[in-house]
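What follows is a set of notes on a single structure, which appears directly below.
Just one protein chain is left out here, and the rest sit where they should.
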Amino acid sequence: MALLHVENLGIHFGPPEDPVRAVDGISFEMAAGETMALVGESGSGKSVTALALTRLLASPPARYVSGRIEFEGRDVLRLPERELRALRGSGIAYVFQEPSSSLNPVFTIGYQIREAIDLHRPEIRDVTGEIVRALDTVGIREPEKRLNDYPHQLSGGMQQRVMIAMALACRPRLLVADEPTTALDVTIQKQIMDLLKALKQQSNMAILLITHNFGLVADFADRVLVMFQGRIVESGPTAEVLRNPQHLYTRALIECVPKLGQKQRRLKVIDYAGIN
Amino acid sequence: MTTYLIRRILLLVPTLLGITLLTFLLVREAPGNIALMKGAGGENGSRAMTAEQREAMIKLYGLDKDPFTAYAEWIGRLTRLDLGDSWVDHRSVVAKIGERIGLTASLAGSALLISYLVAIPLGVIAAIKRGQVTDRAISFTVFVLYSIPSFAAALLLILLVAGGDYLNLLPMYGTNSINASEMGRFEWLWDRIQHMILPVICLTYGSLSYISRYARVSMLEALAQDFIRTARAKGLPERLVILHHALRNALIPIITIFALELPVLISGAVIIEEIFSLPGMGQLMFASLEARDNPTIMGITVFVSILTLLGYLLADILYVVVDPRIRYE
Partner (left out) sequence: MNQTNFVHESYAQRIWRRFRAEPFARNGLWTILVLFAVAALAPFLANSHAIIRVADGRVTFPIFPSLEPIEWRFLLYVPLAGLAWLFRRRLFARPLGGATFLLALVILIEVWLVFHHVVNDPTNDRDRPAAFKLMPLVPFSPVETASEPFLPPSWTHPCGTDSTGRDIAARMLHGARTSLSIGFVAQSIALSIGVTLGSLAGYYRSWPDIAICRLIEIMDCFPPLLLILVAVSLFESQNNMFYIMAVIGLTTWTGMARLVRGEFLRLSGLPFTLAAQAIGAGDLRVIVRHILPNALGPILVAGTFGVASTILLESSLSFLGFGMQAPTPSWGDILGESRLYIDFAWWLAFFPGLAILITIMSYNFVGEGLRDAVDPRLRIK
């Protein structure tokens, strides 16, 4: 049985008579432990899809107009509030794009991780030890001392590690990383991606990486989905899609990644008229 | 933190000098003084002075010296808490303020406390129910309350519930009934509370509506932040997301605006104490203004403004305490 099964999902915004079709009938599956990338430009609907997986997208304004989302056999869109909350964090956990604003500035990082553990793993006695271990796993040095730090006392890269630690603390079966490196410096980006890769190898947690950058996908994801204007236009094993992209848009996206050893005066601009 | 405190307190000095200088010059240079100095009474007889009073006034304001020497001497006396003697009953101004401050402080204090206790839940509810009927009803009510002058509200409340033609539920004037001295302790306390209900209501609702509007906006801002999404993604119940994660952030600006309410509350106390015949500092101020009791007027003005300044200081310190992002080292 698939871990996650999305079928004909449609999410609209705006007036019903003239809706914005943010997600326009997409279907995909993820197996346990699988790493998949969802690629597309801003506004293609990939973040909306990610948030919809646990109904984090508030409705209204969003409207879930069609389809179903099944996680471990349970229909997320029809789950009662209580079970939904149990799913959030322990079933599906998130790492968001902007670590500096995604952490609550008035609580210590230790407290914010503790909240997640208290909620989903009440059986744990030594919570502090568990938090230290979580921070240690994501490569934060001297985690005992960092516990009582406030988010603003950490660098952007460190904040994102804390976010990842918080997500992992509840042992989720699926980690959704929504543009986890976009807000970070290039060198830090690499560190975070390396961390995610290491985590992928250590556990059998599935990872859904959401990105607009094909460059990140190549040596990370097993499979890739390409989203364009609310639809999935291409999907397949990463190597295959990269080697032989079928859709014009995929080709354009791949060409947007600057390559080493190639002289390129300008970045490619996507020619939408040619795609549609 | 200590360095910040020291710097912040040192910055008070020029402001303190400014406050005192302004008050001093205002009262000293008032045309009334000059006329009195020439020995001529005002248009009403009560304002003519005895030689003794004139002597005291010349000493108090240094009217025979240049303004700045006089100011320096006055400041010297101020640091020794010597604000001169009242012209009305020749008692020291400090003592007169001392016996009045308690009532005003308890009035303003309870008004501020009640404002916060009611305004924050109102603001939070309005923010959660944003755009719905509940929000609209709260926002509109608060808006109307904000526009009602406190003295008009006081008069109408007296008319309606305090012995007017309609209900006679609450006493109209004063701090206690005439027979208060014969009452037992609890009876006395209940009597005092009954006398304070209307004044506190009239003093409260203005601040209440201001703070609740502020709380609503602050809460809306907090709810729109990314970390709220993180809290939900963790699986926290909505109650905790709102009352813990959002409110904790929204409270920071809400708490620190209490200092801005201080001058407003004191202004309000002048009116409310006058209407309800409460012997507080506002009423003393009012009586002194009518009697042209310049030492008392000046004393109260300086006292209140320094108190407000300390309120601003407290607000700044509180801000540092409640917001972990701000650390002045």
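Chains here go by letter, A and B, matching the order in which they are written, and residues are numbered from 1 within each.
By definition in this document, a contact is a pair of C-beta atoms (placed from the backbone, for glycine too) under 8 Å apart; a residue touches a chain by one contact, two chains touch by 3 or more.
Here the structure is a predicted model, which means the values were calculated and not measured.
**Q** Which chains here touch the chain that is missing from view?
**A** Counting the whole assembly, the omitted chain is in touch with B.
**Q** Of B:G76, B:P149 or B:G174, which residue touches the hidden chain?
**A** B:P149
**Q** Of the residues listed, B:V27, B:L107, B:A233 or B:L247, which one is in contact with the missing chain?
**A** B:V27
**Q** Looking at the whole complex, which of B:A70, B:I158, B:L198 or B:A233 touches the chain that is not displayed?
**A** Within the whole complex, the residue contacting the unshown chain is B:I158.
**Q** Pick out the residues on chain B that sit against the missing chain.
**A** Looking at chain B, the ones touching the missing chain are residues 14-15, 18-19, 22, 26-27, 30-32, 130-131, 139, 143-144, 146-149, 151-153, 155-156, 158-159, 163-165, 172, 216-217, 220, 262-264, 266-268, 270-271, 274-275, 285-286, 289-290, 292, 294, 297, 300-301, 304-306, 308-309, 312.
The rule we apply is simple: only the chains that are shown with their structure count from here on.
**Q** Can you check how far apart chain A and chain B are, centre to centre, with Cα atoms defining each centre and the answer in Å?
**A** Roughly 52 Å separates the two chain centres.
**Q** Which residues of chain A touch chain B once you look at their complex with the stated criterion?
**A** 51, 54, 56, 85-90, 93-94, 96, 98, 101-107, 115-116, 119-120, 150, 152, 163, 166, 170
**Q** Provide the residue numbers of chain B that touch chain A in the complex, in ascending order.
**A** 225-227, 229-237, 245, 248-249, 252, 323-325
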